[in-house]
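The structure that follows is given in the form of structure tokens.
The full complex has more chains than appear here; those shown keep their coordinates.
Letters A and B name the chains as they come in the text, with residue numbers starting at 1 for each one.
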């Protein structure tokens, strides 16, 4: 059964699957940015969340982000995951710095 | 009593025995991939699971994957185990990144 037959990927424990937002291709003044200058995008959208980690008392700790939310990622860390030819990243809930709200 | 007389291998604690899926031998366009280019397959099927780790309260922590499920392995880690001349790998439940569901 080839993997592509699978429609959903569930992260485990307290892992969060995110998709980075598109990099800004122009400066404020409208000048095109070369690829190298675009830098790593630290803003991302939550695509899937795990059930949560289990603490020492055996209780599942709910995650602090939900699918669809916009979050700020740390500069480093995260595991790249390729699903249906698209790049996603797995972060631990505790490593996500914060979220943007309306 | 030679080992081959044994029909089953039970991982201990929170270990999970997996068999990696076959590597893609062709590109999307149908071109044959040389062995070296095939890279390590990170998708695998769960073959056997341990009873679970025991937390500080002495309670067994059930595993988050079951036999038969398709999982995504981390790039590194895992212990190779040869059973009846086939390669399997042992991972800790907590190191498995996620699972693919219908």
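Criterion: a residue touches a chain if its C-beta (ideal position, glycine included) is under 8 Å from a C-beta of that chain, and two chains touch if they have at least 3 such contacts.
From a predicted model like this one, the values you see are computed outputs, not experimental measurements.
Summary of assembly composition: all chains derive from one sequence, 2 are present in place, and the complete complex in the structure file consists of 7 copies.
The rule we apply is simple: only the chains that are shown with their structure count from here on.
Separation between the centroids of chain A and chain B, computed from CA atoms only, is 25 Å.
Looking at the complex, you find that chain B touches chain A at residues 21, 43, 55-57, 59, 61, 64-65, 70, 72, 74-75, 93-94, 96-102. Contact residues on chain A toward chain B in their complex (touch as defined above): 1, 3, 5-13, 15, 17, 48, 50-51, 54, 56-58, 79, 81, 90.
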